[in-house]
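Shown next, in structure tokens, is the structure this report addresses.
Here the complex is missing one protein chain, while the rest keep their positions.
Labels run A, B and C following the written order; every chain starts at residue 1.
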Amino acid sequence: MSDRLVQIYRQMVAIRLFEERVNDLYTRALMPGLAHLYIGEEAVAVGVCSALRRDDYITSTHRGHGHCLAKGAAPDLMFAELLGKKAGYCKGKGGSMHIADPETGNLGANAIVGGSAALATGAAFSSKYLGQDRVVVCFFGEGALGQGVLYESMNLAQLWKLPVIYLCENNLYNEYTHFAETTAGEIAARPAAFGIESASVDGQDVRAVHDTIAPLVARARRGDGPAFVVAATYRFRGHHVGDVSRDYYRTKQEEQRWMSDRDPIAILAAHLVASGVADRASLDGIHAELTHQMDEAMQWAIDAPYPSVEEVTEDVYA
Amino acid sequence: MSDRLVQIYRQMVAIRLFEERVNDLYTRALMPGLAHLYIGEEAVAVGVCSALRRDDYITSTHRGHGHCLAKGAAPDLMFAELLGKKAGYCKGKGGSMHIADPETGNLGANAIVGGSAALATGAAFSSKYLGQDRVVVCFFGEGALGQGVLYESMNLAQLWKLPVIYLCENNLYNEYTHFAETTAGEIAARPAAFGIESASVDGQDVRAVHDTIAPLVARARRGDGPAFVVAATYRFRGHHVGDVSRDYYRTKQEEQRWMSDRDPIAILAAHLVASGVADRASLDGIHAELTHQMDEAMQWAIDAPYPSVEEVTEDVYA
Amino acid sequence: MAEHAARKATAEPAEHAERRNYSANSAVSAVAFPREITFGEAVKEAIAEEMRRDPHVVLFGEDVAEAGTAFKVLTGLVQEFGPTRVIDTPISEAGFTGLGVGAAMTGLRPIVDIMFGDFLTLVMDQLANQAAKIHYMSGGKWRVPLVVRATLGATRRSAAQHSQSLHAWPSHIPGLKVVVPSTPYDAKGLMKAAIRDDNPVVVFEDKMQYRLKGPVPGEDYVIPLGVADVKRAGRDITIVATSSMVQVALGAATLLEAIGVDAEVVDPRTTWPLDERTIVESVKKTSRAIVMDEGYGRYGVGAELAAVIAEGAFYNLDAPVTRLGAMHVPIPFSPPLEDATVPTEQTVVETARRLCNK
Partner (left out) sequence: MAEHAARKATAEPAEHAERRNYSANSAVSAVAFPREITFGEAVKEAIAEEMRRDPHVVLFGEDVAEAGTAFKVLTGLVQEFGPTRVIDTPISEAGFTGLGVGAAMTGLRPIVDIMFGDFLTLVMDQLANQAAKIHYMSGGKWRVPLVVRATLGATRRSAAQHSQSLHAWPSHIPGLKVVVPSTPYDAKGLMKAAIRDDNPVVVFEDKMQYRLKGPVPGEDYVIPLGVADVKRAGRDITIVATSSMVQVALGAATLLEAIGVDAEVVDPRTTWPLDERTIVESVKKTSRAIVMDEGYGRYGVGAELAAVIAEGAFYNLDAPVTRLGAMHVPIPFSPPLEDATVPTEQTVVETARRLCNK
């Protein structure tokens, strides 16, 4: 258990360090386009994936780096993809919003909000049809509650008792609009309307996330059907790396409160120390070690070559 | 009150007689294409529209003749449209599934299941924006619960407190499939998930329908927002006029039970007689009178001319 | 582009199919394949044979099981393969199409049934943004062996929302393949190819042709996607026709023969991949071309075929390529109006006469 918690800690720190470097790459104009950072939400992806098997599936979103890393993606190949390099997970064709990796059961990040709801449900259909006991976790932000296909998918999943878990990351904002302006009623009532088991959890407490999701994963694996989890969280940075002046949609105080009181990494660190599982020094050691690894991974990606232009016409058809 | 009930009775009988003639037109090969009869469901449309003003709006469905007549459409112009005649409501361009009539607030029948959910919500938006106190009723079958746009629309209606009532006619079947095979959870829980006021009613009892909808219409008119009503009903005939052998999806006994015990016209007739509002003779008189009117309306439509071919290119753009 | 048209079909599908039947399948010798079945039966045979071959093939859509689809084309499949492989869905086109995409990525070969092609409007995100792009976006790591069945064609008196031929939309999107069979023989062979293909394939069936009869071999055969078929050889003019328009073109060719015009009828069979070579070679030979497609010609299949010919056979054309397609109006309900929107044998004959100065 304690080892697992340290491992979980490592993963959260790894995601944090990865994303900080993504931001650097942007500000240093080394990264093409934009990226949506997961900083502040690490406990959700790590807590959820810590309850999954490597052969379980996930679908991810435009804010997907954390999901992919938590499911086992390699940072160097991730950096390479974000830079559009040939060595990247998608040969540079997908970029930040489309990391996909069959090896780790990653069906792919999706740049269409709600775009993976039906896909995830279909993967769950396969798992059941093929008599596998794989579970699928469909990550999405609360903004995806606006997409009708989510309700069509939940209805199908419940009717056919499919092993899929809809994981709603409520970080309070759809881009620059507060979710209260876009969401009528109670979020948890929506899956309930389809008879789907649902739960809410503090998305900043990785242990709570794990403990909430684990039994639902086991339940789905048993064949008892889908579930829905709302994780209350917050993105510490902008909607994307270019969203720097945010005063018009949220206050500095609000951001400060979350960062000082609700940082998922700090929260777990405090627990590890308090419970004597680790001391500050060992945690600092983890940071130093991972910092070194991430810097190397990033540099490797920076030095990696672009795909050759001929590749543009490859992979259109299988 | 009693006069209104007799008026309501007349409307239900009129719809029944209209639809029986539509079926004749089909079997006599006088009507192009197919039509979806409302026979058995008359109490829903009539009960609902009896609580509306002429300038209130409705949106209708592929099974829309009853809605249109109940909102005030003229049978002769309806027949003409069903036969593709120039004198029809849509100059013959729409046919059975697209009757529309600004005069009676009919925004149009829609052949896309769920296709009017967002449109109706938009009409409610106009009513509120323009400071009118018009209410919109969006009729749809329970099959439309499968369409995601319905949930997107309900969310918008509740967020913006729009005067729209979603009227779900649960006649137990989506075409040839029982709704239990297509609908997870409780229907009423779906609007509730968006915080929308909802009610269920016996769709065969026109007085119950009226009494359920009237306060919700008043509430919407006051500006207190949308509502959702599920009316339990049954189509006595096939999904469309060509659906004659139905044994593979529902039993003759089931049909018989509904027709003998739950005929909305017989139920109101019994009440009118029992309460002394009318006697059998006067009701028979109504039948005779309306039969004559419907026969004349139908014959007029049969004799009416088709549009001239040049009209095919008119009305594409306003 | 020419937009006038007279009667293509009667309101009654059965009779209609009979009428088309007589000029059907001139391409395949009736001697070679004595057995005649309908277009609908051919589609069902293809699906049934592939479901027997491969347990990963599943079918779902609205009323596909007991009802055998709204057009009663797949009756009997649920009895043979059971409700775990032939599945009735809610009326959730986007949801179950997307479900098909996810299932296709993870080991199955789903066939998704979209009752009317008009409802593709509801699944374009699942088709164009998801199915079509997943293989490419993932750098070739994920595959989407999905078949989407849909219908096209007017003159059924179903009005504007149930009569469209929208195959131009998916044809516009790289990553998708699009099949438009015109005979029972092609319908079967192309459907089998679509099911075995590792890419998302949209198959459009003309709902007015389900009762069209034609010779179909009993033994297993597959027609590769991207190979056009010369349905009738001729010297004077090339008529490139798709789906529902092929039988009309063949009927017109017979009428043209009478007035000494020898028309070649080329059926691309798939709009993507598109067999440009066969089409262009034919026009290089005849030096005149009509393209016929029941969709709107504007920004449609007719436009693509005309552009391909005008560029590829530029130095051989003796007259402008003429497009015949649905009139550019929403399909009206009223029979005399609806009939005016679809090209007919007469339209083709008049156009061909003009192009050949006969």
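FYI, contacts are C-beta pairs under 8 Å (C-beta built on N, C-alpha and C of every residue); 3 or more make two chains touch, one makes a residue touch a chain.
All figures in this text were calculated on a predicted structure; none of them were measured in a lab.
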item: Touching partners, among the displayed chains, of the absent chain; value: A, B, C
item: Selected residue (touches chain absent from view) among B:K93, B:H239 or B:R262; value: B:K93
item: Of C:I37, C:M115, C:M137 or C:L212, the one touching the omitted chain in the full complex; value: C:M137
item: Option from B:M31, B:V149 or B:I267 whose C-beta touches the chain left out; value: B:V149
item: Contact footprint on chain B, counting only the chain that is left out; value: 57, 88-94, 98, 100-102, 107-108, 110, 112, 115, 117-127, 129-130, 148-149, 152-153, 155-156, 159, 314-318
item: Touching residues (missing chain, whole complex) on chain C; value: 1, 118-122, 124-125, 127-129, 132-133, 136-137, 159-161, 168-169, 171-175, 271-272, 274, 295-296, 298-304, 306-307, 310-312, 314, 317, 319-323, 328-330, 332
item: Those residues of chain A which, in the complete complex, touch the missing chain; value: 32-34, 84-86, 90-98, 110-115, 143-148, 174-177, 181-183, 248-249, 306-309, 311-313, 316
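Just so it is clear, only the chains that are shown with their structure count from here on.
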item: Distance from chain C to chain A - Cα centre to Cα centre, in angstrom; value: 42
item: Gap in Å, rounded to a whole number, between the CA centres of chain B and chain A; value: 46
item: Approximate Å spacing (C-alpha centroids) for the pair chain B, chain C; value: 36
item: Chain B, residues touching no fewer than two other chains; value: 145-148, 181-183
item: Contacts with 2+ other chains: residues of chain C; value: 89-90, 92, 94-95
